[in-house]
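Complex shown without one protein chain; remaining protein chains in place.
First chain written, first letter: the chains are A and B, and each begins at residue 1.
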Amino acid sequence: MTKTNETHTELALEIGASQLELLEKLCNATAVSGDEHEVRQIVLEEIKPHVDEVKVDALGNVLATRFGRGENRLRVMLAAHMDEIGFMVVKKHDDGLFEFERIGGIDERQLPGKPVLVGREHLPGVIGAKPIHMTTSNERKNKIETSALRIDLGPEIGDKVKPSDRAAFATRFEVIGPSLRAKALDNRLGVATLIELLKHAPEQIDLLAAFTVQEEVGLRGAGVAAYAFHPDMAVAVDATPANDFPHWDDDDENDRYNTRLDAGPAIYVMDFYTIPDRRLINWLVETGEQTGTPYQLRQPGGGGTDAGAIHKVREGIPSVSVSVPIRYAHTAVSLARLDDWAYTLNLLHTALGRITPDLLAGERRD
Amino acid sequence: MIDLLAHLKDMLSVAGLSGFEKPIREIVQKAWAPLTDELSVSKIGSLHGLKIGRGEQPRHRVMISAHMDAIGLMVTGMQDGLLRFTEVGGIDPRILPGQLVIVHGREDLPGVVVQPPAHVLPETDGDGPVAMKYLFVDVGLRPGDVAEKVRVGDTISFAQEPLELTGEALAGHTLDNRVSVAATTLCLEELKNRAHQWDVWAVASAQEEETLGGALTSPFDIRPDIAIVIDVCFAKGPGSSDWRSLPFGEGVGLGYGPNIHPALYQRFEQKAKALEIPYHQDLMPRMSGTDAMAVQVVAEGIPCMVLGIPLRYMHTPVETVSLKDIRRAGRLMAAVIADLMPETLEQIQWEE
Partner (left out) sequence: MKPLIKKLVETPGPSGFEYAIRDVIREEIADFADEIRVDALGSLIAKKGTKTDAGLRVMISAHIDEIGLMATHIDEHGFVRFVNIGGVSPLTCIGGRVLFMDGTQGVIGMDGIERGKMPALSDLFIDVGATSKDDCPVKVGDVCGFERPFLDLGKRMVAKSMDDRIAAVVAIEAMKRLKNTPHEVHFVFSTQEEVGLRGAITAAYGVDPEVGFAIDVTRSGDTPRTNPKMATALGDGPAIKVRDASFIADPRLVEWMVKSAQDAGIPYQMEVLEAGGTDGRAIQLTRAGVPAGCVSIVCRYIHSPSEMVDSDDVENAVRLLVKLLEAPIILD
């Protein structure tokens, strides 16, 4: 485990008040897959002064290019998804109660008793469940299914909410000691990272930033973004679970932690969708080693990032993923360490600055 | 004027399972020939009909995608003159015993799906539903003749004849999704008399039930600026009553969700209101389960609308639909398309 650094004085890019403010704005915005409007607006506003080209494509991805200078510039795509898991209201009942569906991978056990914000107006509601007094012991053995839950907006909600409105968890962003606590750190951390990287882009490459949509419902935005950019290589920047909990049985080691908090950015060696190009894994690892930036290898296994769609586009695009480790992803409250984010941002910033065409010379090295 | 019922019955008279669309394609070709300027067949069997717009070159393109392939069965082996089979597309094996079918061998053979008695099945399958791998098709021929006429890989289609029910309801197999092909035909017919600006590419797509193959490949060739995917959706009926199902015969479904571009949804909704065409919002919170899943992510991405015709008993030989909704869908598509002006594309934006 890496020792945390309280001051970051040696880091090239610091996380200061303005970066935290941006992350707060991004986390508190609602952008459920398929309706990324609010985050897209923030992104467009933030990046416009710093990019040479920007457009919103057919799916709602923001595609921004910042050109470098000089000869033989590699076209390097960075992707961070803007969307978050959440809900869609699907049916109106009496008394301000609404039936809803989950969008993205949400554990049903995380739903009862959570406040939510519904629609563009962010109208407050709660996810209600049957009181314990009225449940039987048999019922309590099973999880409460989504279809048995309702979002309650109060009896006078009238027509302000209708089926098709999206809803998200209502958790507000907070800094708690060394930690960040918010909803949707997956993947507003990635979005904020990309924005910072665009503001401090290296000169020797063309930086192609894709703020993608619909990642949580099947990596749908990233593929078309990669097709449009046609990059030489790609890095997906995301958030991944830190499941570094103690095992219930003290004698047992937790061998499936995925990543650990405080251990720095997580570099992917294999997930469900991608076996990353080893040249790019090594590039990131060497950057970490040579600059003393903490990093960890994410445990191989399931999960996935936008790289899963990107690397199969056209004739193939060498790709890798880097994630900020976060606890409790895909729930109402996720938690990350400020340091892990700072190290992720700096590892990427330094690594991008070290890219030369030699990185991709020769064959894919396994 | 096209006789909708006759057109549909024509299409329901042939098989055309996913990957084997030739017979249905030939019928659609005939129906679309007088309504389009060019017809072509894609490398994997989708039919492309182009109706040239009146706008100036380069004209924008709208694609209508209606899959024409059918679900069915396929021979996997034979024993004692009985045929084992697997499915093409998704079929609940519980609806199969006793169904009349046609085995497309060296010649077409009438057959029936049979459920063997419990004592020849594994114990656990006694009086429960019998898994597809234990069902047979009996074509009434002796084993030698079967071996001569049937080969592993031959397709089997449902033999159910279309039935006209009351109130312009029609029942039959493969109404999913021949009703949408019919709606597209009606749309093309209506556009004959309209000065539409955009090029219209009508696609009867292949392989939707298996790979979404037609929808993945045709748009790559056509490169439409926008796409309308038309397919069946769930109508309220037995076991199908929650928010996912729309009233039967009371209007088309307008898809809403991540597969659908909100600006296209709005155009359809406004047009339906203006023309007083009944409709219901068809919520698709995650994926639409249609060709739009593929079309939307082809190349640099294509804005899609999903239009639905409510249908009961999906993926059985007695799918049931209201002819009224087919006409409504055709009329609505034509009206939206006729309204597409050269500058309309700029209005199909995300920032509402």
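In this section, a contact is a pair of C-beta atoms (placed from the backbone, for glycine too) under 8 Å apart; a residue touches a chain by one contact, two chains touch by 3 or more.
These numbers come from a predicted model, not from an experiment.
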Sole touch to the unshown chain from B:133, B:194 or B:273: residue B:133
Of B:7, B:25 or B:84, the residue that touches the missing chain is B:84
Out of A:115, A:154 or A:316, the sole contact with the unshown chain comes from A:316
Just one of A:94, A:255 or A:358 touches the chain that is missing; which is it? A:255
Please identify which residue in A:94, A:156, A:250 or A:363 touches the non-displayed chain. A:363
Interface with the undisplayed chain - residues on subunit B: 18-20, 22, 42-44, 46, 74-78, 84, 86, 88, 133, 151-153, 207, 210-211, 213-214, 216-218, 220-221
Where subunit A meets the left-out chain, the residues are 253, 255-256, 269-270, 273, 275, 277, 281, 297, 299-301, 311-318, 363-366
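Please note the rule applied: only the chains that are shown with their structure count from here on.
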Distance between subunit A and subunit B based on Cα centroids, please, to the nearest Å. 37
Under the definition above, what is the set of subunit B residues touching subunit A in their complex? 242-243, 256-258, 261, 281, 283, 285-287, 296-303, 349-352
What residues of subunit A sit close enough to touch subunit B in their complex? 33-34, 37, 40-41, 56-61, 88, 90-91, 99, 101-103, 163-164, 213-214, 217-218, 220, 223-224, 227-228
